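This is the structure I want to talk about, given as structure tokens.
Note that one protein chain is taken out, while the other chains of the complex remain in position.
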Amino acid sequence: MAGSPSRAAGRRLQLPLLCLFLQGATAVLFAVFVRYNHKTDAALWHRGNHSNADNEFYFRYPSFQDVHAMVFVGFGFLMVFLQRYGFSSVGFTFLLAAFALQWSTLVQGFLHSFHGGHIHVGVESMINADFCAGAVLISFGAVLGKTGPAQLLLMALLEVVLFGINEFVLLHLLGVRDAGGSMTIHTFGAYFGLVLSRVLYRPQLEKSKHRQGSVYHSDLFAMIGTIFLWIFWPSFNSALTALGAGQHRTALNTYYSLAASTLGTFALSALVGEDGRLDMVHIQNAALAGGVVVGTSSEMMLTPFGALAAGFLAGTVSTLGYKFFTPILESKFKVQDTCGVHNLHGMPGVLGALLGVLVAGLATHEAYGDGLESVFPLIAEGQRSATSQAMHQLFGLFVILMFASMGGGLRGLLLKLPFLDSPLDSQCYEDQVHWQVPGEHEDEAQRPLRVEEADTQA
Amino acid sequence: MAGSPSRAAGRRLQLPLLCLFLQGATAVLFAVFVRYNHKTDAALWHRGNHSNADNEFYFRYPSFQDVHAMVFVGFGFLMVFLQRYGFSSVGFTFLLAAFALQWSTLVQGFLHSFHGGHIHVGVESMINADFCAGAVLISFGAVLGKTGPAQLLLMALLEVVLFGINEFVLLHLLGVRDAGGSMTIHTFGAYFGLVLSRVLYRPQLEKSKHRQGSVYHSDLFAMIGTIFLWIFWPSFNSALTALGAGQHRTALNTYYSLAASTLGTFALSALVGEDGRLDMVHIQNAALAGGVVVGTSSEMMLTPFGALAAGFLAGTVSTLGYKFFTPILESKFKVQDTCGVHNLHGMPGVLGALLGVLVAGLATHEAYGDGLESVFPLIAEGQRSATSQAMHQLFGLFVILMFASMGGGLRGLLLKLPFLDSPLDSQCYEDQVHWQVPGEHEDEAQRPLRVEEADTQA
Partner (left out) sequence: MAGSPSRAAGRRLQLPLLCLFLQGATAVLFAVFVRYNHKTDAALWHRGNHSNADNEFYFRYPSFQDVHAMVFVGFGFLMVFLQRYGFSSVGFTFLLAAFALQWSTLVQGFLHSFHGGHIHVGVESMINADFCAGAVLISFGAVLGKTGPAQLLLMALLEVVLFGINEFVLLHLLGVRDAGGSMTIHTFGAYFGLVLSRVLYRPQLEKSKHRQGSVYHSDLFAMIGTIFLWIFWPSFNSALTALGAGQHRTALNTYYSLAASTLGTFALSALVGEDGRLDMVHIQNAALAGGVVVGTSSEMMLTPFGALAAGFLAGTVSTLGYKFFTPILESKFKVQDTCGVHNLHGMPGVLGALLGVLVAGLATHEAYGDGLESVFPLIAEGQRSATSQAMHQLFGLFVILMFASMGGGLRGLLLKLPFLDSPLDSQCYEDQVHWQVPGEHEDEAQRPLRVEEADTQA
């Protein structure tokens, strides 16, 4: 049905073998390297004289659960908007994130917390692993519908490594502050995916154009994703910030920023819409830009007003991006950005990085008091001035863009290898390439996959 | 398409300008008045000698997140039951709540926590703001499908102010106890919306009657809303109660009350249903009445039995309301209550207020011990007897009904101003008036909006 018999046979084995290999290798590495940390190990925890209430679990786990819901429910359903790609959107999100969180536990562990020959894990590593999975899913959004699951797993395999290195360079070598990941998660994930999408450019993609839109119900499913991302974003940005006022302030700032980006999105969507009508694509996506834009600065003394202003700006820019820039991105730059990640994660991520530069540059001992230590330790310890911190933040942005672009490009070339499970140009955005799909209605036999014509790409 | 060209042009600008104005004004007021409180501010928090575990964030934030999910997921999807109004239900919920939470931060701040020229915000103000947004959404339910987004924003603008004043009168001047808002949220929101709906009565609404029901899938989407409201209601009622046993008991009581209202609803729905069949409308709504009815009393020593009895009563009354009273409300009282908020929030809210009167009147030093201080401070301090507290609770109910009715009426008259974006009688309950709507199936062009005939109202 989809291509020649040998191609089908290849697909039959490609995904299973890759899953089995990746899971087997990960398990072996876990056996050798991964150990409970002293807050999860039965013996180590009881060796200290701790109150159970002091276990980090109680400060971080509720936030972790919110992040976990965002990654699997939020990202998964947000991409269900395509009319015939719901199984793949939510299913491949599930597969990619389940792999990425294991693999990033290893990569981040080797880079950040490798002591005595072991990686020590606990709720903090769980959050970090989910964050990395989030970046992989952002990249997935840029190539959604045009890649097979084996391709995506390879993308994740390599992106996780690069994510870890990039994060290490920024946070540890440059001393950049980026608690909620405007830079390391959103900007990195978006430009990695966009460059990848550029390399995988399909000039014949209009053969699948009739499946590229939504239907009424798929837009409602996507709103499940949107709303869960929106409500839990305060937990995302605050999940790893300093305990106490730090976590509290980060959640508060994100809450305000998201509210303002929602109003900005509705305003602009109606303004640029046909007949003044709202566009669901804008609401589903641009209203979330408020969470992205304060990812770096929400732990800082952004002020509630600053959060509102930043969120409003992000919602506005993101909506305009969907309306005016996405078509240009495809026609002029040959980037087919299925979910518009450039508008939701790319531009707001860069704005968020710049906002971080600004707010860091304005940091004073007076404004932060003894809290300066937990937000800007290098300034508090006198190793850096606020201006120097700001310059480091700015430099970090360039490092990310370089890493993401090079990485995305290299991976894109790799993914063009002909044996991989890339769908034909006429079969993009179509679940039936990868799934056994029931009909739309009862009594309907399985819908035949329409192959418009022999595809030159095969 | 929908009305004359000038009307369309008006709509094009009305919503954007209103959003931009409201967001701009809010941001300016935030800049002038809103500051971090001492649990979110970096300098203030570290000035005290606090353990991070003492930060209120850890006691309230998990509850806040549940409330947040109820407001945006719960209310939003509960109203998706209409077959052609899903985008508007979930979208306008999103818009209204995002605005209301900002605006109520200001209004409640001025009334409740205005010190030294500033409003101080933290997790408690976030919960209060979401509560107020909840009241606005309850009112929205009464006029769902018959109002445009600009009308709704104006409704929210004015309702938030009245909500704040009403709450101030009850809680601060009258010393009423109402932790979970049976009175201040549900009764107020419901009667505000109902009076509004009365003033906006449309005698020609049968022109849109064919869109007023559900379809199979829209009822399943609505159940997402129902279930999320149901599971998180214990957090709603307990979010702002006294720490320790207070929060614990409130959650427990609400849990039992909801369970009993569910059984009551199934029993009555089958009993009054055609051929003994269950009605989805009852299950979606009346099963939640158990959360509403203990909003006032669940922090009190209601006893687990009391919670079951109250919940069962509420589920029963609410189901009977849907079956028998809603038609009368429309035919006799000219109130077109789209979501039946009178049955879910109105009657159970009043019952909840009366239950609060009863349980407060029965309060004794023996039953509450030293916990009396946190539930009934005025009784504990000897300023009031239990009977006097009960009388104050009862008087509070009349104050609310007066506030809500007058407020809803005045706002209704205001919203009848002819320049606003009210849909035509033949275009109610229809997303296409406000949204660019894709077809129901792939390959289907955008569905034409059927305008039955020239509408006299335009």
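Here are a few things to note about the model shown:
When the chains are written out, they are named A and B in that same order, and each has its own residue count from 1.
By our rule, contacts are C-beta pairs under 8 Å (C-beta built on N, C-alpha and C of every residue); 3 or more make two chains touch, one makes a residue touch a chain.
This is a predicted model, so every value here is computed, not measured.
Annotation: of B:Leu220, B:Leu358 or B:Leu410, B:Leu220 touches the absent chain (contact as defined above). The chain that is not drawn here is touched, among residues B:Val80, B:Ala190, B:Leu240 or B:Ala260, by B:Ala260. Touch with the chain omitted from the figure is made, among B:Arg211, B:His392, B:Arg411 or B:His434, by B:Arg211. Set against the missing chain, the residues B:Gly164, B:Gly246, B:Gly321 or B:Gly396 yield one that touches it, B:Gly246.
Touching residues on subunit B toward the chain that is not drawn are 53-54, 58-59, 62, 66, 83-84, 210-211, 213-217, 219-220, 223-224, 227-228, 230-232, 234-235, 243-249, 251-252, 255-256, 258-260, 262-264, 266-268, 270-271, 273-280, 283, 287, 301, 303-305, 308-309, 312, 366-372, 374-375, 440. Although one chain is hidden here, its contacts on subunit A can still be listed: residues 1-2, 8-9, 11-17, 19-20, 22-23, 26-27, 30-31, 34-36, 39-47, 50, 52-53, 55-58, 61-62, 65, 68-69, 72-73, 76-77, 80, 86-87, 90-91, 94-95, 98-99, 101-102, 121-123, 126, 149, 217, 221, 224, 432, 434-444.
Note that only the chains that are shown with their structure count from here on.
Separating the CA-averaged centres of subunit A and subunit B is a span of 33 Å.
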